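Only one protein chain is missing from this complex, and each of the others stays in its spot.
The block that comes next holds chain A.
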Amino acid sequence: MSLQSRVDQARERTSGSRTGLRAPRLTGAGRPRWSAIVVLIAVVVSIPVVSVLVQAFASAGSLALPGDLGLMVLSTVALLLLVGLGTSVLGVGLAWLVTAYEFPGRRLFSWMLVLPLAMPAYVLGFLFLSTFGPAGGPARAAREVFGGSGFVELLSGWFGAPVVMTLTLYPYVYLLSRAAFRGQGQATWDAARMLGASPWRAFRQVLLPLARPALAGGLAVVMMETLTDFATVQYFGVRTVSVGVYLTWKGSFDFASAAQLSVLVLAFAVMVLTAERILRGGARYDSRGGHRPPAAPTLLTGAGRWWAFAAAGAVLAAGFVLPVAQLLWWAVTATAADSSALSTSRFATNLTNSAVMAALAAIACVGLALLLTHGVRMTGGRLARAAAQLTTFGYAVPGAVIGIGVLVAFAAFDGWLEALGVPGGTGLVVTGSVLGILASYIVRFLAPAYQAVDASFTTISPSVTNSAFSLGASPLRVLRRVHLPMSRSGIAVALVLVAVDAVKELPLVLLLRPFGFTTVSVWVYELANENFWEQAALPALLIVALAIVPVWFLVRQVRLAEPHKQVIS
């Protein structure tokens, strides 16, 4: 799931759909074949989730849940709350700081604070572990005080997991809050200040309530990401429900218990989205305020300005600058110590695996996204529109659920093949398969692809489509000669977004990979798990470098929205 579309979706949920009531009616004449294509894609994409539900409820008679289920649920709730709290404080606080106050480096910080999004949690996780983990200095010191009872491990795990998650995820809340403060907030902020409210009171009583929908949207994204992760938290020995799904499947290959646990994960996801709705309340942005000139930030003086600088700088350093520096240092020293590290065949193989998976996922997702957007425009019907919208909800389904769902669906397919007389079916299920990874990628990454292509399509006026029809072009010719060339930029963006997401993705590969199949992300994870941090640094850097690309799209947006002169002292 791309950052861009996560933020866009959260923004849309809070500000009303972009393709809502005002969506132009297109060729409402109805083309049943294209409606069928769109609906078919939606059905296929929702198969995994449906499979999990069917499997779980079919086996509901014999509950096969692990013994420490209560602890898992508790851990999940605790982690969600801690990460939620952490990202709210950092996200809203920093957004407010760079919006309302002028201090050294404010403009630079305003976009650089988005950068930690490029740091996957499983990379920051092992860096954190190397410093604060059991082998690190602080833990060793603490163990001398508390003894080796495991208390220190527990504490450092429950400190490390939320901190790492918070540092990598707070930018979602930051971006949405900042947009809220800059857009709607300006006029009301001015009004509150004119009425004599102090900045703090205006913030608390006027802006914070106004930013509530944005905060809710950002938090929902953060919690979904937290819920999806089952790799990073394992560094820290935190066992969430998603971890349970992974361990149960890898331990017993038992569909029933894995599916039952997956439904539990899904229930958490539904709860998060429900909570978002409640927190958002009836509130919606009114984007009419969007073009108002922004209020001038208050100039901080004396020590205040350096405190502000230190706060923003500390977060940026902890979330991005120091980790990248550490990775660079390790990569350089490891390569210097063993110059063959770069040319090992493992590196080449893993890189090829990642690249091929990313390319296949990108092409498949963008191809489907094109069919969806074009199909919706061909039919213009409500059914097709709803079906296309349905395909984007893959983002709201945690990775563990998709993974188990794909497995269950493949198993059912195998059973069906065997019934048809193919012995052993495809034999893909237990051993895992590359095809399974690809299927799960499509379910999960169709949303960003669809949104990027759809955004491009919205710039193509319906009258252009209609002109092409009136000139005798068939729907396929319209796609090839008009829609495809005119949405080239959106297609390119979609390809990049999906490819980068696919390279970054860890949980789905871990769950579904066949024995011996390793991508760069899995490699980093394995090396980190075995404390070969120096060797993990180079592939980790590669992932971070790639992950910066979609973050850069976001940063560009933030910088474009940034006015050039606005300081009044």
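Note that in this section contacts are C-beta pairs under 8 Å (C-beta built on N, C-alpha and C of every residue); 3 or more make two chains touch, one makes a residue touch a chain; residues count from 1.
As a working rule, contacts and distances are computed from a predicted model.
> Leaving aside the chains on screen, match the unshown one to its UniProt name from "Ribose import ATP-binding protein RbsA", "ABC-type quaternary amine transporter", "histidine kinase" or "Transcriptional regulator".
UniProt lists the chain that is not shown as "ABC-type quaternary amine transporter".
> Pick out which of A:R277, A:R481 or A:R556 touches the chain that's been left out of the picture.
Touches the omitted chain: A:R481.
> Would you indicate which residue among A:F309, A:F393, A:F469 or A:W552 is in contact with the undisplayed chain?
A:F469
> If the hidden chain were put back, which residues of chain A would touch it?
Listed in rising order, the touching residues are 25-31, 461, 463-464, 466-475, 477, 481-482, 485-486.
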